[in-house]
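Right after this comes chain A.
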Amino acid sequence: MAKMHKRHDKSDILIHWFNAVCWVLLLLTGVGLIQNPAIDPFGSGYPEAMRSLVGGGGNLLAIHEGIGLVWIAGFILYLIVNFRGARFFLAEVFSVSPARDMGWMLKKMVLMTLGPKPLKAMGMDPELPAQGFYNMGQKAFAQVSVAGGVVIAVTGVIMYLSDRTFGAEATGWVSWSIALHFIAVGLVFAGLLVHIYMAAISPEERPGFKSMFTGAVPDDYAKHHHRLWWEKAETEGEQPTE
Partner candidate 1 sequence: MAQQLAMVIDAAKCIDCKACVAACKVANDVPEDQFRNWIKPTQDVPAPGVLTARAKFQPGACMHCDNPTCVDACPTGATYKDPETGEVVIDDDLCIGCGNCIPACPYHARFRNAAKRKADKCNYCPERRAAGLPPACVDTCPTKARVFGDVNDPESEAGRLYRKNKGRLTRVAARTDTKPNMFYVGDPGDPTWGGEAVVPASMVAMKEAAPLVKGVVALSGLGVLAMLGRQFLAGNDSKEDRDG
Partner candidate 2 sequence: MNRNLIVALAATLITVFAVSMAFAMGDGNARKGKFLYRKNCRTCHNGAEAPDLSPADRTQAEWKATFADTGKIKCSGDWTVNEKDLNDIFTYLHDYAKDSPSPAKCS
């Protein structure tokens, strides 16, 4: 076996997949809750189908609310269990080195869609700037996810409480929550599409994808994709696994 670098511990892996499952379910149910021709994302057939499937809009709402609450609870639990990990994650994703990261981002987008030729044609080096624990793409998506997630969770809770504790004077909050919830999910979903492609479909990131199960990446991958982190790990003498 090649030399491996530990990248995620178990709670990280768990929360990632927990989040992923929740997101998928929340999206499936949530989109089914929007049924207004003016905003309905996919046309009117989907919500009706979803509602029929679970025996009515009320059930769909209850399921969505239930999963949403589990999702929030899961994150709270994660924060309690692995506060250090969460802090590390947040520190990593929100530390952006503008010149390097933006350069990476632009080049990566071109590389992924058009290949190296256009870059070369423009006289640029197709080689990507070195990245840390997360590359800028991951960081960008993580930032959107974190910010969006907070908005989604808060507005979700407001909506959840609307017909449970709130009076008529709170309907403005509830109404705006619906709008923000919808917009935030939309934006995160846009990023999510890329994230899923990059992580799970694009062959290039396959070791990263695998690490979301095993927790470790090969030395070669680390060196190539997350050079700064690899260097740091090497110099700090982090014990590679296996």
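One rule holds for everything that comes next: a contact is a pair of C-beta atoms (placed from the backbone, for glycine too) under 8 Å apart; a residue touches a chain by one contact, two chains touch by 3 or more; residues count from 1.
Inclusion criterion for the candidates: all candidates are chains of the complex that A comes from, given by their letters.
Remember, it's a predicted structure, so these values are computed and weren't measured experimentally.
S.K.: So chain A is shown by itself and the numbered options are 1 or 2; which of them touches it within this complex?
M.R.: It is 1 that touches chain A.
S.K.: Can you list the chain A residues touching candidate 1 in their complex?
M.R.: 2, 33-36, 38-39, 41, 47, 56-62, 109, 112-115, 159-160, 162-164, 166-168, 171-172, 174-179, 182-183, 186-187, 189-191, 193-194, 196-198, 201-204, 206-207, 210, 218, 220-221, 224-225
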